[in-house]
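Would you mind keeping the following structure in view while I ask a few things?
Here the complex is missing one protein chain, while the rest keep their positions.
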Amino acid sequence: MAEDRILEARNLTLYYYVKGRKLRALDNVSFELKRGETLGIAGESGSGKSTLALSMLRLLPDNAEFDESSQIIYYGEEGPVDVLSLKERELYNFRWRNIAMVFQGALNSLNPTIRVGDHFLDTAKAHGMKDEQEILEKSKKLLEMVRLEPRRVLRSYPHELSGGMKQRVLIALSLLLDPKVLILDEPTTALDVITQKYVLDIIRDIKRRLDLSVILITHDLGLIAYITNRVIILYTGEIVEEGSLEDVFYSAAHPYTVGLMKSLPTLDIREFKGLVTIPGSMPTLGNVPPGCPFHPRCPIMQVGICDKEKPELKAAGPDHRVACHFYSKARELGAKIYG
Amino acid sequence: MADTVLATRNLIVTFAVSRGLRSRKFNAVDDVTLDFRKGRVTMVVGESGAGKTTLGLATVGAVKYSGGRMLFNGQEVSKLRGKDYKEYRRNAQYIPQDPYASLHPFKRISTQMLEVIKLYNKHISDEEALEKAEKIFESVGLTPPGEILNKYPFEISGGQRQRVNIAKVLAIGPSYVVADEPVTMLDASLKASLVTLMRDIIERTGMSLAFITHELSLAPAFIGMGDLAVMYLAKVVEYGPIETVLGSPLHPYTQALMSAILEPDPKRNANKTLKLTKLDPPNPLNPPPGCRFSDRCPFRMDKCVTKEPELKQVNAGHYVACYLY
Partner (left out) sequence: MSRSNTMSRTITTLRKASRIESLKEAMKILVRDKQGLAGLIIVSAYVIVAILAVIGAFPPIGGQNPAAAYAPPSLKDFPWLLFGKDFLGRPLLLVTLYGTPYILEVAVLAAIISLVIGLVLGLIAGYVGGVVDTFLNFIFNVVLSIPSIPLYLILALAFHSSNPIVVAGILTVIGWAGLARSIRAFVLSLKERNFVMMARIFGFSPLKLMFSEILPMMAPYIFMNFLFGMLGGIYGLVGLYFLGILPLNANNWGVQLNLALSIGGAVFTPRGNWAVILPITAIIVLQTGLIFLASASDTIFNPALRGGK
């Protein structure tokens, strides 16, 4: 049976060492990315989503450490690769060739003193491609795929391009070495609404054309609703709900997801008055309460259970998992539980 | 109109941009006429570069306007002096976008609140001022007030800092407030609660609110309370009651904006398509000839590139600047 997973994270648990304290940023996060799928990882600030993104390519700072049970497996053409145990040199070759990433706030990561064309040349050469002609041909093709005019853009300096154009250049750059997985961390912050939609359309398009598998990490549920197939909801570094797009958006089973969905403004004129507020705020690193991390803010919290026992991820549907002791109640009551 | 607190008539704000040795001028706000009324909200919507922030800053006097008129309670603002100016200064306030840069980092919140309260209450005692601050904090959802007053800005969250900004404005008690992208930098789940807070304040105090944002999805919060102005490249291209503009957007740009907004609802998103001929945003220094939207408009006609369309009333209270109407 052909492996239809392309990337898998198992029991990712990560600690940051800060001023002598050991703070847990990720708690037993496990997920699969299937070939050709777009997975959305949704989380608000402080949920650990950026940490998770950086973990995939081991781009974390020195004071971050995985525990022993954590594993990241990439199912490549030559068999499974245990990413967390790659050595320096192997890791260097692994990155960008198999998994590529476009970072948050990436608009500032282009070197302002060299032309776009040189960015492509330098990156390609640093990873072993030698033939300049070949590199340029490829760059042109990639730029066309992101709907930029190759000749003009290759000649330009970064400051001559708009935000949307720079973002598209970065996406094209990330695809230079033909990776099979593309990770995007907040790819459209700082972009206008119209440009944002356009960039997402392009991402959808190239994913299809290049047969990519994509992970989109963002706090914006609108983006998630637009281009992903499966969704994971992160809260204080752990997965509280995961399922298909329809499952999570239309039959959310975790009180946090329910609250989140009900708190987001939409253009639907009728619904604004019914918007709710989740009381309190997400606990910061190192201040996660015992039991269920969401219990202090949860309207259906039950003393004695939710504040003592941590809920495991359980099936709430054929392809839908949730970490809540009372998920059916959460789902049934829906908007009413927030009053 | 009697209940107009602040009004702009053909307002122009010009900036100079230097490119090498030459410096070029462009109008960040070009011929904008708006009325800000007591107890009403004027939403100013547009993307970055549209001029909406500049408009907001000009109305509170943080930026000087270079043409047209701006009237506060009927008097021309640029001619105000002395007591009249102080009256204007007190009554035109601002809620900023960035909760992280807008509070003095070295001063305790209590110090900052007391400064603001005492500014317009010269003889109030510290105890009374503190009590007032606590009351205001309760009313904006900052609880427990004493605890937050005791902290420094870096010890509270972005949402809390924005509430502090709102509290400061309430302490001054202006008749006109500009909220410039007040929830853009906050988490999605917080936006609605802060916007609701602002709406409640307007209802309670009768302040006039200019709510500047690129997030059209916040507009339903103010339905029945005011008007929506859509700005594009320094001009107002559509204007009308919020529910009217949302319900039937006339200008092609407004339509494009509405279809570009991605909602947290997969089915609703699927039905939207963007119909622009050119997707990259325009360069404010180099607007196209005639209608400024003409190079991206799917309905462009020959007329559109020769002369700019005027803002005309099309339905009751609903104005558009477009040759389609």
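Chains here go by letter, A and B, matching the order in which they are written, and residues are numbered from 1 within each.
One rule holds for everything that comes next: a contact is a pair of C-beta atoms (placed from the backbone, for glycine too) under 8 Å apart; a residue touches a chain by one contact, two chains touch by 3 or more.
From a predicted model like this one, the values you see are computed outputs, not experimental measurements.
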Omitted-chain contact residue, chosen from B:K38, B:R90 or B:R268: B:R90
Which residue of B:G74, B:G146, B:P289 or B:G317 touches the chain not shown here: B:G146
From B:D30, B:E134 or B:E308, residue that would touch the chain that is not displayed: B:E134
Positions on subunit B contacted by the hidden chain, ascending: 60-62, 86, 89-90, 92-94, 96, 98, 101-108, 110-111, 115-116, 119-120, 126-127, 130-131, 134, 145-146, 149-150, 152, 154, 165, 168, 172
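To be clear about the criterion, only the chains that are shown with their structure count from here on.
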In the complex with subunit B, residue positions of subunit A that touch it: 44-45, 147, 162, 164-165, 192-198, 200-201, 219-226, 245-246, 249, 259-261, 263-269, 271-272, 275-278, 281
Residue ranges of subunit B in contact with subunit A within the complex: 47-48, 157-159, 187-193, 195-196, 214-221, 223, 243, 246-247, 256-258, 260-266, 268-269, 274, 276, 279-281
